[in-house]
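Got a structure for you, written out below as structure tokens; questions coming shortly.
A protein chain is absent from this complex, but the other protein chains hold their places.
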Amino acid sequence: MSARAYINAEVVKNLELAEGAYHLVVDAGSGMEPARPGQFVMVRPKEGLDPLLSRPFSIHEFEPRRMEILYRVVGRGTGLLARLAPGQTLSLMGPLGRGFDTTNEKVLLVAGGIGVAPFLFLARRLYEQGNSPHLLFGAKTKEELVRVEELSEFCAETVVVTEDGSRGEKGLVTEYLEAAIAKNGVQKVYGCGPVPMIRAALRIIESHGVPFFVSLEEVMGCGVGVCLGCAVPRADEGYLHLCKDGPVLDAREVKW
Amino acid sequence: MSARAYINAEVVKNLELAEGAYHLVVDAGSGMEPARPGQFVMVRPKEGLDPLLSRPFSIHEFEPRRMEILYRVVGRGTGLLARLAPGQTLSLMGPLGRGFDTTNEKVLLVAGGIGVAPFLFLARRLYEQGNSPHLLFGAKTKEELVRVEELSEFCAETVVVTEDGSRGEKGLVTEYLEAAIAKNGVQKVYGCGPVPMIRAALRIIESHGVPFFVSLEEVMGCGVGVCLGCAVPRADEGYLHLCKDGPVLDAREVKW
Amino acid sequence: MVSLGVKIAGLSLKTPLMAASGTFGYGGELLLAVGAENLGAIIVKGISLLPREGNPPPRLAETPCGLLNSIGLENVGVDRFIEEKLPFLRKHDVPVIVNILGDTANEYRDLAERLGSVDGIAGLEVNIGCPNVEAGGMSFGTAPAASALVTEAVRSVWPGFLMVKLTPNVTDITEIARAVEAAGADCLSLINTVRGMAVNVDTRKPRLKNVIGGLSGPAIKPIALRMVYETWRAVKIPVVGVGGITSALDALEFLIAGASAVQVGTANLVRPTAIREIAQGLRDYLASRDIPDINDLVGSLIL
Partner (left out) sequence: MVSLGVKIAGLSLKTPLMAASGTFGYGGELLLAVGAENLGAIIVKGISLLPREGNPPPRLAETPCGLLNSIGLENVGVDRFIEEKLPFLRKHDVPVIVNILGDTANEYRDLAERLGSVDGIAGLEVNIGCPNVEAGGMSFGTAPAASALVTEAVRSVWPGFLMVKLTPNVTDITEIARAVEAAGADCLSLINTVRGMAVNVDTRKPRLKNVIGGLSGPAIKPIALRMVYETWRAVKIPVVGVGGITSALDALEFLIAGASAVQVGTANLVRPTAIREIAQGLRDYLASRDIPDINDLVGSLIL
């Protein structure tokens, strides 16, 4: 079966981890091809035309048949997703897009809030290659530090930062980025989170001459490169298309 | 609470009695005012705008809190209804419209297929008044004679007719109508079923000079008289509005 | 406490939410469900000089997130309206706006004159989406000159609040809007329904007996919103937004895009309590954002 078709997946688990943050596990049967960390899936209700579009989500964790996503309820589509109970089905298509490069370099993962989603799968993959990454994970409060225990299992070191200081360091991740890069001899940084965080991180990381790859978001129509909806401005001119060229992009390629 | 508002009702039972014919029982809580036989309810999914309109259904049986409808799956709305499981909720508004007159006269009920829906509630009411009606119930096959046992409990006599002769008399109800009126000294006939059946019945009943009241169908928008969508041509000129003037109408008032 | 009150062309409304013509009857049924305190105004079903029968059924067909109707302007006529419907409406503390329609500009004028002779009418809404019988049947509202003609005819006899309702079935709504503004309208309401059709593939018949009808409901919201925005930028008089509003968020989209008030139509059929819920939603929105006055939002679109 081609990746260009929706398959039915059965909800195995759909748990609210913190207010508005959910962990969904589905049984995708044998219809889903193996995924790479950083790739995404398009998800839609099994029936109906409203909401019309599928919603993109990073693959949080993947094993054959079993696909997981971590999501925050922000609107109608995610609201409907949150109401799915085990045993119910949804439609999904994927894996889609280009993921993270997992060659063996010293990697630092920088996550903001729900932006941590793609990093469990990535950290495990790196760990299994004997190359445990460092993790810098920021959030508003300790409640938003979802899945941090699972993640830190695969990480050489985990630094958590909360804006209110309710857990770990107090402040913004960017305040601890400098140190994390320098101390660990980081060769590459992967980021996922709110755009202001990514922007601020980019300035710091660039000043260290370290490559920075980010998983970005944009409204998507098709997820497979046909609608040209998911445009991201290129640093020079024209647009990248997130669903094909990304969702992981070299931060220097993007106009911020 | 005014009848002009939707209330949430919980599905107690939603059983397929025969292929495509369902019996739905809901707990309407205390929000629903007492109904009269022949009235209807507007039913819609609890959420979403597609399908946009509510669907009208005759009240099949009613006790405080407990409301029942009998329905056939013919399209999208009824298809969605059929998928509701006990414990799930739907929105409903009612009772609406004008029902059957239940003064004590000798009554004959003529039902075709799912058109039997409003007659259980009516027959029970008449029975409780000590005025059990006669029932003439026609269908294509014996499978379509849904709820006939429950109904016949309240009827002085039940004649069933199937087109294929699989149960009761063979043929069309109209072939047995003449006899049913004459034999029982019927003073009034109530009908509900396909328009061709009603039309044929009207000719026979008129020739006996007996009043004939029918429960009709038309696409409805609001169910409460504001949209003027549910027009039924009057015998003389202009239109009746089924949701206010009906759904039970004097057959002689209607242009057929 | 937040304030939902708005004032349009001199008419004060308790909330910016009007009941759209044809979807609230003559007010009786739904007024209680909504509550007078939530209702800016009631626009009654379109009234003509003489009673009209309307179109044969089926008159309604559902489409994806939309509703097609071909009610065909069925109404009791102005005399019965004044005798039978207006007394009830007068009893409530809600401005009554009468939606009027005619076959000729003179009919519109005569109707306005007749309505000018009675009490309890806060204003008129002129439906120029009706066929222009003297000019081959295209609707008045599709030509600037015919739109202006009807507006002037009504204005000549009606000094009070005059709102003209535009049809969306045009190439350039701003052209019509400017013509109607110049002809003396106090404000504009838009949009009326979009012409549409549906077919029953089992019977191969049109779903409406009238073949073509008017599309309303959430499906047309993006079209209505665009036209409100375009019109708001093109005229100086206030604009009232209509089309697919079913929630407070929908109403807010229109206000932000330039509408001074909005009308709720099809949503009243879907939920008779819609306007009450939308009013509550507006209050919650303002309160949660510390915006004291709904008027602060009007035209606040950030480009």
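As written, the chain order gives the labels A, B and C, with residue 1 at the start of each chain.
Please note the rule applied: contacts are C-beta pairs under 8 Å (C-beta built on N, C-alpha and C of every residue); 3 or more make two chains touch, one makes a residue touch a chain.
Please read these numbers as outputs of a predicted model, since none were measured by experiment.
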Query - Contact partner of the left-out chain, one of C:170, C:185, C:279 or C:294 - result: C:170
Report task. Using the touch definition up top, pick the residue from B:50, B:144, B:218 or B:245 that touches the left-out chain. Result -> B:50
Report summary line: Residue list for subunit A contacting the dropped chain reads 2, 4-6, 44, 49-54, 93, 218-222, 224-233, 237-239
Report summary line: Residue list for subunit B contacting the dropped chain reads 49-50
Report summary line: Note that subunit C touches the chain not displayed via residues 63-66, 68, 138, 142, 169-172, 194-199, 201, 203-206, 211-212, 215, 217-223, 225-226, 229, 244, 249, 252-253, 256-257, 285, 297, 300-303
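The rule is short, and it goes like this: only the chains that are shown with their structure count from here on.
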Requested in this report: State the chain with the largest centre-to-centre distance from subunit B, centres being mean CA positions.
Outcome: A
Requested in this report: Calculate how many whole Å lie between the centre of subunit B and the centre of subunit C, each centre taken as the average of the chain's C-alpha atoms.
Outcome: 36
Report summary line: Distance between the CA centroids of subunit A and subunit C (whole Å) is 46
Requested in this report: Name the residues of subunit C that each touch 2 or more other chains.
Outcome: 64-65
Query raised in the report: Residue numbers in subunit B touching 2 or more other chains?
Result: 49-50
